[in-house]
Each structure stands twice: as C-alpha cells, then as structure tokens.
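For reference, the structure is listed below as structure tokens.
A single protein chain has been omitted from the complex, and every remaining protein chain is retained in its original position.
Labels run A and B following the written order; every chain starts at residue 1.
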Amino acid sequence: MTGAALASLLPMPVALPIAGAVAAPLLARVSARLPVIAAVVALGATAAVLMLEAPGVFGGRVLAHYLGLWRPVHGQALGIAFAADPLGLIFALAAAVIGAILLIYTLSELGGLGPRELGGYACLFQLLLAALIGAALTADLFDLFVWFEVAALASYGLTAFFLERPIALEAAFKILVLTTLASFSIFTGIGLLYASHGALNFAQLQAALHGHVTAPDLIALGLLIGGFATKAGLVPFHGWLADAHTAAPGPVSALFSGLMVNLGIVAIARVVFGVYGPGSAPVLGLLLVVGLASALLGAVLALAQDDLKRLLAYDTISQMGILAIGLSTGSAAGIGGAAYHLVNHALFKSLLFLCAGAVVHRTGLTSLSQLGGLARRMPVVTAAFVIGALSIAGVPPFNGYVSLGLIHQGLLEQHEAIPYALMLAAQVITIAALGRAAWLAFFRPRAQDHGQLEQLRPGMLAGLGCLAGCCVAFGVAPRFFLETVMAPAAAGLLHPGRYASAVLSGSARLPLPGIPFDYASPGELAAAAAGLAVAGILAWGYLRIAEPAAVRVLRAAHNGSANDYAAYAVTGTLAVIAAVSLLPRLPGHGVVSGGIAHRASAGLPSHGSGRHRLGCAEGLLHAFVAGQPVGESGDPQRLGVPVAGARQRQRSAGGHELLPVTDDDRQAARIHEVDSREVEDHPAACPPGLCQAVVKLPARDDIEVTADRDDHAIAPALGRQPESFHPASRRTGPLPGAATQAHRMPAHRVCTRQHPPRRGAGRPGQGSARNISPGRGASSGHPLASCCPLASCCPLTAAQGREGSTGHYDARRNARR
Amino acid sequence: MILANYLASAALFCIGLYAVLARRNMIKMVMGLSLMEGSTYLFMISLSYRAGSTAPVLLNPPPGQSTRTLAHGNVADPVLQNFCLTAVVIGVAVTAVFLSVVVRIAQHYRTLDSDRVREMRG
Partner (left out) sequence: MTPADGGARPEAAEREPLHRPRLGAAIVIGMAVAMTVAVAGIPREHSPLPAVARYALAIALPNWRLTEPVNEIVYGTRGFDTFGETFLLLAAVVSVIVITRSREPRRGYFGEETAAGRERSESDPAGPGDATEDAARRAERREQGDRPAVDQVAPRDRDQAALGAPAPETADAMTVVVRTAIRVVLPILAVAGLYLVAWGYAPGGGFPGGAVIMGVVLLVYAGFGRRRIGRAVRPALLEGIETAGAAAIIATGLLGLLLRGSFSANWLPLAAPQTILSGGIVQLFSASELAEVGTGLTIAVFALLAMRHDWTPDEPGGRAGHASGPAGQPSGPADEPGGHADERAGPAGDPRDAAGSARPGRPADRSRP
C-alpha cells in the first residue's frame, strides 16, 4: 500500500470504535453481553488498521492526510489534517489493545450487569477510546479539542456508572467542574491563537509562531497547558483525579489511569514541542517544576492513603509527574524514556487497577485497613498486583526499570542533579506506598477468613495475564522497543520541523536518534536496589508511626470541596500563564530545532554533550547549503553546515534574514532545521560562493547542530572566524542508527538574496529566497532552472547533476557504500 | 473584533468563574459554568467580526455586490462561526449531564451544598 493510501486510512481507527459505540444500544436489546463482544471486535479491527500503518511510521516517517483531500494552499490549511507520527501511533495502538483487554475483562467481571447498563457502558467506553485515538492522530488544534471533549463527556458517564454509590456521583460532579473549566481555557486559547495567526493546523501554527511569539500567544500557551494539565492530572490541577478514579468501576479506572490521563501529557507534548517549540518560552523548566511537584505530592499522598484505589490514583498523579519530567529534559533519552513510560504506565497501571477492581468487586471492601489476607484466597490477583508493583518500582526484569532508567539518563545528561535526587525520592516513596498496600491488602494475615473468593473466569485471566505478560515483555526486550518504537517517538518531538513539513506536504522522514541504554549499568542497578531497601524500611516505618504533620497538612488541603479544587486549578493556570509570559527564556536548556530569523546574543562557551550544543551563540550562524542532490520529494528542506576548511573560502554575508521560501507549488515553506548530518567535507561539494542561507539565532537560545556520522567537525561561522569543535563524546564513534543509511538528501534547497552572482549573467537575486522542489512537473534538465530566478547565478546549477541527482553526492554516497 | 466586546466577554467569564469558585450551591456553580460558556460564544463571535462587514452568506448578496465580489469582499469570518456552533453543542451536552448528576447527588446526599458533599477527602 502506498503511503498516501495508508495515510487515508488514518480516520478508520477513529470511525471503527465509534461504529461499535453506535451499535451498542441496539445490540443491548438482543443480548446483554453482545455490545461488549462487538466492542472487542471493533477494537481488534482498529488495532489491525493501526498495525498496517505501523511499519512505515515506526521506521521513522510521519504520514499525513487531509480529510476530504482539502490540502493546504499557500501553506494555509483549512481542512483537517491527520498525521500519524510515532508517538501518536504508539499511543493509539496502546489505547486500542489495552482497551480491548479491558473490555474482555469487563465481559467476565461486569458481565452480570443489566442489558441497558452494559450497553451504555460499552457505548461510552468505545467513544472514549475513539476519542483518545482521534486526539493522538490529529494534527489540527480544534480537532484535538473536539476529541478531548468527546473523551471528557464519555468519562462523565463512566465515572457515575455505579449510581448506588454516593461517591460515584460526587466524583462525577468534581470531574465535571474541573474538566469543564479546563475545556474553557483550551477553547479560549485556541480562539486567541486563531485570532492572532489565522491558523489551526499544527504545522501552520508552528510556522506562524516561530520567532514571533507575542503576549497573547504566550497567554494562549499558558491556557492550553493549564487545560491539558488538568486532563493529565498534574499538580495543582489534579483535584478530580483521585475521586474519579476511586469511584469508577474497575476497568473504567484502569482506562482512565492508563490511557485517558496520558492523553493530557501527549497533548502537552504536542503543543510544547510541535507548535510552540521549546525555545519560545521557558516551558521546559515549567514542566520540570510541575513534574517534580506532581511526582512528590502523588507519592507522599499515596503513602498516606487508606483506600486501595485512591492510593493507585495518587500514584497515577506521581507517574504523570515523572512523564512531565521526562519531557522536560528535551533530550532524546529523556523524551524516549517518557514515551516508553507512557506505554509502560498504561500497562502496569491498568494491571494494578484491574486487581484493585477485582478486590472491590469480590469482597465489597475498599479500605486497606479492612482488607487483608487475600493472598491465600485470590492468588492470581495477588500475583498480578505484585508484578504491577514491581514494575512501578523499577525492578530489573520488568518494564519500569527501562523507562525510569532512560529518564534518569536524560536528567543526568542535562546535569540536573537536584531533580534527579527528587525524582529518586519520589520513586522510593512510591515503592513504599505500593509495598504497604500489597502488605496490608494481600499479605497481612487476617483473623477472619474471606472464604472462597476467587472464581477464575477466562476473561479476567486473559486480561490480567496479557497485561502482566506485556509488562514483562517490555522489560526484557528494551532494545527492540527502544529502537523500533521509542526512538522514532522521541524523534517526532525533537524534530518538530520535520513533523510540520510532513503535515504540510504529506510525509517526511524523521532522523532517528540513537538512544543508548545500558541495561546492566551498575549505577541504575544500585539505585534500584538501594531504592527497594529504603522503600522497604519506609513502608515498615510508616506502618508503625503516626501520620507526620506535613502529610496531615497535605491531606487537609485535599478537603474534597469542588470549589477548592477549582480554585487550585485556576490558580495553577494563572501561575502557568505568569511563568510562561513573564519569566525570561532560560539558556542552556532545551532544543531549538532550526533557528529561523532569530536574533542571537552574547555568546557563552559551548559545552560538549551528547549532541553538539552551542550555548548562546553570538552573531549569526552562517549555514551554507552544500550541494544537495535530489532526494525523496516531499522531504523537508535542510541546510547543510559545512565543515571547516571549506568554510574559509566563503565570504560571510551581511545581516540578512532568511525569508520564507516558496515552492513552485507556491506553498510557503520555511527552513525547519539546521541539520548538518549530511555535511559535505569534500571540498568539491562546497564550491566557493555557493548559496548561503543566513540564519539568525534568538537571544540566549541554544541551537543544536547534529554531527554527521563520520565525526566531522561542525563549523558554524559565528559571524566572524568560524570555529570548530569536537565534543568529546563524539570520539566514541559514529552516531548509532545512522551508520547504514544512505543519506538521501531532500529535494529542496535554498538560495537567498544577496547572493553574489558567480556564473552566468544572472542578476543578483532579488526578492525572496526560493525553495525549489524538482520533480513537480519540471521536465527540463535541471530542476532549478525551471523555477529559480537565481538559477542562472547559482553555482549549484552547475554542480547539480542530471536526472535529479548531483554528481558529487552520488560519488560521495558511493564512496560511503 | 471589537475591544469592548472582548472586554465584556472577559468580564462575563470572570463573573462566571467567581460563581464557580465562591458559590456553594451546586446549581449556582452550574449556572456559573453556563455563564462562562456564554462568554466564550460572545468572544468567538466578536473575533469573527470585521469593521463594516456583512454576514458570510452568499445567498441574496447586499445590493451592489455579486456573490463573487462578496466572497472576496468584506465579510465576517465563517470559520469562527463553526467554532461557536461546536461550543454551543458542547455547552448543551455538558449542561445536560451536569444537571442529571446534580439531581442524583441531591437524591443521595439530600443537599445541594457542595461543602456537604465531601465524602472523599485527603
């Protein structure tokens, strides 16, 4: 199947569960369980369609499709774009598969419900899953909002499902108030962005925002983050989460905790990385602070809980904090770890909630002080709970070890010791909380016996077994999952320019970062062991001491009043707005992918790291376009940064701005990345006086320039003498993951104005720079000749070869092979 | 696109927000949220207005304009009207669910005071 056909199938994973949801009330009249069975079938079909897309997308592409074929015109998109990038696809797949598992579990545990109840349950469950999949795959801000609302409405009905429980209705009220406040702030944010920029498409917004972020845009960013953080359950927007996840039925709590709150984090990642870019506002630092606060508060409150499901809900808050910490590192390891943890969290939290739901369903008891001794009577549930707890703890054979280890690696790469220590503290407290829960609920000997409780029904066994098996599988095969799934997911976030180009043009390749993960690293193993030991002591101690004053204060702050929780959420939104708009952009953090038309400031010495980092480059980065052969059409434009040596022959241009370049399709396009991976070091590849694009850098921003695979020096010219540097880490060898690919260069290249005419009788380029994409009907020999007014002057035309490829690049490619 | 409208919608939003934060009666909280919804409708519609524009309807264009000139002329923004329609539907849906939840809470807790509906704490 061609890429375009695959991309056009993208709405199907949304439409299939919706079809199942529409059929559910009718099927309920026939038989009680039929809607749930139909739902499992629908989700299976959804997973199948997503797996069709998986090989292409996980190989490092982003597939985009415009619904109704209303493609963008001049870069302005009216139609709704659906873009499958690896992060969205893995989230959608997790939603489909885990949703199917939860429905199979429902068949056995909740199959005794009345027909209309079960039909309504199946309908709402599928609508929620369809909304999660839709929100993960969409590339349109308003469409994201609509699916967010569908998920919210379905969640209200599911929270209040057991109407005989008063807490269900109380929880429904609180989730209603807080989620409605969140949806208003998101809606207002979208309105502000549309009013300022006339754009709803992520790519178009990114182009409009890049470098021109004004006060209303920052306030809109604050409102959007506040709204999505409420959905994600980050502190202080979390008031509804503990109540709703406690009161909902077992599989529904698993769905909420495992998948629905993750949607908030995915949406934040999209907005922060994909639309605004982490350099436009001090947003990564904000995410770090919020993440740490959530991790610690969730863990401490989990330790203090008496209700089993409420404990797990607070642990969800803590894990969402850890996801936010992973995202805030801005590095491949951190973001890859966050993506990995997203999937892991879906698995182990669903497992834990299914166990807790089974306990409540069978015994009718919810509080740890009344439970006890279940291990003898419910051995399978106990085993599943222990597996889940060990997964969260980050113990080696299970999946938490890998994802937490990756996030630790990301933090340490950024030299952030205090957040690392705080995160470890939160992890230790989490382990203690779960250990305490396991002891009190399952292993503690109890005076009276529960009697024969466990009737193993096949659906329940299947559900618990699948999830536990996946926890183990994701833990013992980390390299496979890292390379095939998580590294592309990180690439999608780290290269928003590529994502944007894909959305505007249909597909694009993502450069896959290599994420090394040392499974047996002694530091991680020691940390895990020490964490377990300290947690054990903490749990043992907590069982004996009285509640400390700090914990009592925290618990008193969660007084259950909807007004107070709303006040916390709105105060949090105001704090986020203030932080985003008033704090200066902090240097040394984050990745600026491509610095288009920003102004640079006083320089700081660059510090070596895994990727080449120029801190606060001064002056102008002159990036010279090396001779670039024709590659796959539709790939984004790139600039090659040449190596030292070739540079010295260049003349630097004066202060020029890189203008938006237009295709021969007359689509406004921008340079999205400064990517030196395909740098030429062959002198012939950089003929003197070739086209240069001048990119100004923002004040105190970092730029990131990736090295090419042969450890060539990167020599960005800083307005003066170019300087080259060899970061020490590059000595270890070529970039992993890039070794065997033949680098195919994109079709576009850039010429700027003020280009001194070198050959021919061309006049100096006047007007805007041109982005030329050959192969779009250009039939004459050279692609440039047909559309670039500078063609006559640009020496590239001479250097470019025939049939759409350059001679020297072919030579180089051949030489590499 | 009128500053006075924008400020009015912001004021309504804040009045509704105050009702949600400070009122204990649950029905009044729902009313506050409805007021916030209404303010977003006003905001969207005000955003779509342009000075001296006519409605973006090509049927029976005003005298002196054909449908073609109207499509390229001074009209209000139809995309924001789409947003507003969606927001209205969301508002209806949420209010319906809200009120049914409030009635059920009244049946259980026999009060509409959100300070007395606080079984889950800590």
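Rule of thumb we're sticking to: a contact is a pair of C-beta atoms (placed from the backbone, for glycine too) under 8 Å apart; a residue touches a chain by one contact, two chains touch by 3 or more.
A quick note: this is a predicted structure, and the numbers were derived from the prediction, not measured.
Interface with the hidden chain, as seen from subunit A, comprises residues 5, 8-9, 11-12, 15, 18-19, 21-23, 25-26, 65-70, 73-74, 76-80, 111-117, 120-121, 123-124, 127-128, 130-131, 134, 142-143, 146-147, 149-150, 153-154, 156-157, 160-167, 172, 188, 192, 194-200, 214-216, 219-220, 222, 249, 360-366, 370, 448, 450-452, 561, 563-564, 567, 570-571, 573-574, 577.
Residues of subunit B in contact with the chain left out of this view: 1-3, 6-7, 9-11, 13-15, 17-18, 21-25, 43, 47, 49-51, 55-59, 67-68, 70-72, 75, 77-82, 85-86, 88-90, 92-94, 96-97, 99-101, 103-104, 107-110, 114-115, 119.
Going forward, only the chains that are shown with their structure count from here on.
Each chain gets a centre from the mean of its Cα atoms; for subunit A and subunit B, those two points are 31 Å apart. Put simply, subunit A touches subunit B in their complex at residues 78, 142, 146, 149, 153, 156-157, 160, 163, 166-167, 169-173, 176-177, 180-181, 183-184, 187-188, 190-191, 194-195, 200, 242-243, 246-247, 301, 304-305, 310, 555-556, 558-563, 566-567, 570.
Considering their complex, residues 1, 13, 17, 20-24, 26, 29, 33, 36-37, 40, 43-44, 47, 79-80, 83, 86-87, 90, 93-94, 97-98, 101-102, 104-105, 108-109, 114-115, 117-122 of subunit B touch subunit A.
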